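For this view, one protein chain was removed and the others were kept in their places.
We just call them A and B in the order they show up, numbering each chain from 1.
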Amino acid sequence: MKLPLAALAAAFVAYPLILNDPFYHDIGVSLLLAAISASAWNVIGGYAGQISVGHGMFFGIGAYAPMLVYRYGELPPVVGVPLGIALSLALAGVIGLPTFRLRGHYFSMATIAVAELIRIYVSTADYLGAAIGLQGPAVGRGWWDLIFRSELPYYYIFLGTLALLLYLTYEMQRSRFGFYLRAIRADERAAASLGVPVRMVKLKALMVSAAFTSVAGSLYSIKTGFIDPESGFGLLVSVQMLITAALGGAGTLFGPLVGALILVPLQAATNTWFGGSGSGLTYILYGGIIVLLARFEPGGLGELWGRVAGRWRVRPAG
Amino acid sequence: MQVIVGGLLLGAIYALFSAGLTLIWGMMNFINFAHGEFVMLGMYVALTVVMWLGGGPTVFSFIAAGALATLGIAVYFSLIRHVIRGPMMAQILSTFGLALLLRYAAFWVFSANIVSLPQTSFGGIYNVGGIFLPASQLLSGVVAIALTIGLHMLLTRTAVGSRLLAVAEDRQAAMLMGIRPNHMQALAWALAAGAAGIAGALMAMSYPWSPSVGETFGLTAFVVVTLGGFGSVPGALYAGLIIGLLQALSAYWLGPIYKDMVVYALFAALLWLRPQGLLGTS
Partner (left out) sequence: MAAVFAAFALSAAATQAFAADSVKIGVLFPLTGNAAAAGQASKAAVEVAAEIINGKHPELADIPLAAEEGLPGLGGAKLELIFVDHQGNPSVAQQQALRLVSQDKVNVLFGAYQSSCSLTATAVGERYGIPFMVGDSAALNITGRGFKWVFRVTPIASDYAATYMRFFADMKKQGKTINSIAIVNENTDYGTSVADAVEAEAKKSGIAVALRVPYSANATDVGPQVLQLKDKNPDAVIFISYTSDSILYMKTMRNVDYLPPMVIGDDSGFSDPSFIPAVFDIAQGAMNRSAWDIGKPGSTTSKINDMYKAKTGRDLDDTSARNMQAMLALGEAINRAGSTDPEKIRDALAKTDLKPAQLMMGYDGVKFDQTGQNILASTYLIQLKDKAYKLVWPDKAAEAKLDWPMKGWK
């Protein structure tokens, strides 16, 4: 188990050095960002089984915070990261508290509605840049502004963040908290009757998820140097997180990463092949993938792999 | 006053398509994230009928209803039936994915251009005591209310209706009574989708649209259904009217930007204070 993991890690570290070209670096950065967001979503959506369809709100908050501290305080954007986390935690509480005592659907609907609410509000609020959006520093004033000419530093920062997130998720999964999550996901009522503090656990999971999604958002806006309501809070942001995690296998540790490894290059490729003709094929593809997943393999590729691998293992000896 | 009437007329249409959503939710404990897209498709059916067959409102409304009802049944049998017994993830993903599929397929087929039916308005404008009522809006509103009430009657006063409700109440018991849940559920989907289709056709008479309107309608339907109480068609009627009114008033008093925000904020408030809505049972 350790060896493949080490190999994987080595591959990721070496990738930008092997494919040493800004465009491929950027794809790598996008891939890592997608993996981080999806893995963050995975905590509440996969492990806890509470499907958030509006997770973009946490991403957006995390994305706006650095741009705001830069705009109003002339501070390095990275200072906004803890601010984003704090706000996201608060929002998680506001949403989670009322909805987690109700059926799962309410939570899902609440996530869409609140995400839309925030998006509309931000697009009308002048102090938040309104629809025009906010820009970060055009040129870095020092290394702390994190404006790099090359994509490479971003790549390694994102890689480190992903590694940290996956490690924390792994530890969580192994702990009693992880056990509670699995119980809740399997059968909420049964778990409650066994003494699992269901509401508290769900809330905690949402908060962890929100915090990391916020970090992902901050990384995005720092790297892109620009944020507006659509790229921060748009529906597509939420959908990307969800489909990436679900495709690879929600509720598994590496599922989101697998999803990202498939979807990000696929997206870039379809854009290259079809982009010029303008047919919007990418999203039809997304929709189709999601429907097929739901219909045939809701556990995503992770589950599919598990079954296939299982069949191999169950070979009679000799 | 004009504002109020306008809001109510639009609200009636909200009520119509939300009634379908609440029916499905009540019967199968299932949220159809693609409901807004059904409405959107109804609008495009109307457009296609007008452009290719030259039909009038009655014609395209019927065709929209029929086409969407068929789609509803197809969706049920190919997708919903399978995921309904599965994990929550699959249920939510299924119609969510369907919504994306339908929306972007519409973008592909119809392009992102905003379209509207070729006439300025069907039948002119009535002036009732200083309030201007375009005939098309008036007609749409009245028909919408009539259909919603009709749906309610169907559910509560007819044999078919009681079979539907029986399945909603207790699937096992209904089976024991010889009712086939699958058929009833498919019927529910047909009704819901058909209602959405007609609602779309009615709206197409007065307002322009593009494939992206499905998203907004879907969310509006959610709010209406939550406010009205899950499973309650009369609830959907009242809630639809209230939401339509609320939107129009907030647009007038606060500014049009806020009209959607107010609706979503109301939703958030409902979740905190009264999630079962006006007429629902928890």
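As a working rule, a residue touches a chain if its C-beta (ideal position, glycine included) is under 8 Å from a C-beta of that chain, and two chains touch if they have at least 3 such contacts.
Keep in mind that what you see is a predicted model, and the values were worked out from it rather than measured.
Peer 1: I'm checking contacts with the chain that's been left out. Which of B:N29, B:S116, B:S162 or B:Q276 qualifies?
Peer 2: Reading the full complex, the residue touching the unseen chain is B:S116.
Peer 1: Just name the one of A:I44, A:V69, A:I120 or A:A191 that touches the chain not displayed here.
Peer 2: Residue touching the absent chain, from the options given: A:I120.
Peer 1: Could you tell which one of A:G225, A:G255, A:G287 or A:G302 touches the chain left off the display?
Peer 2: Of these options, the touching residue for the absent chain is A:G225.
Peer 1: Provide the residue numbers of subunit A that touch the chain removed from this figure.
Peer 2: 19, 21-24, 26-27, 30, 120, 123-124, 130-133, 135, 138-139, 149, 151, 220, 224-226, 228, 230-231, 236, 261-262, 265-266, 268-269, 271-273, 275-282
Peer 1: Take the complete complex as the reference. Which residues in subunit B touch the chain that isn't displayed?
Peer 2: Contacting residues on subunit B, toward the hidden partner: 2-3, 6-7, 10, 107, 111-116, 120-121, 125, 132, 134, 203, 207-210, 212-213, 216, 247-249, 251-252, 255-257, 259-260.
The rule is short, and it goes like this: only the chains that are shown with their structure count from here on.
Peer 1: Would you mind pulling out the distance in Å between where the CA atoms of subunit A average out and where those of subunit B do?
Peer 2: For subunit A versus subunit B, the centre distance works out to 32 Å.
Peer 1: Give the list of subunit B residues in touch with subunit A in this complex.
Peer 2: Within the complex, subunit B touches subunit A at residues 25, 29, 31, 33, 78-79, 82-83, 86-94, 96-105, 107-108, 215, 219, 222-223, 226, 257-258, 260-261, 264-265, 267-268, 271-272, 275.
Peer 1: Taking the touch rule as given, give the residues of subunit A at its contact with subunit B in the complex, in rising order.
Peer 2: Against subunit B, the touching part of subunit A is residues 45, 49, 51, 53, 98-99, 102-106, 108-110, 112-114, 116-117, 120-121, 124, 235, 239, 242, 246, 250, 279-281, 283-284, 286-295, 298.
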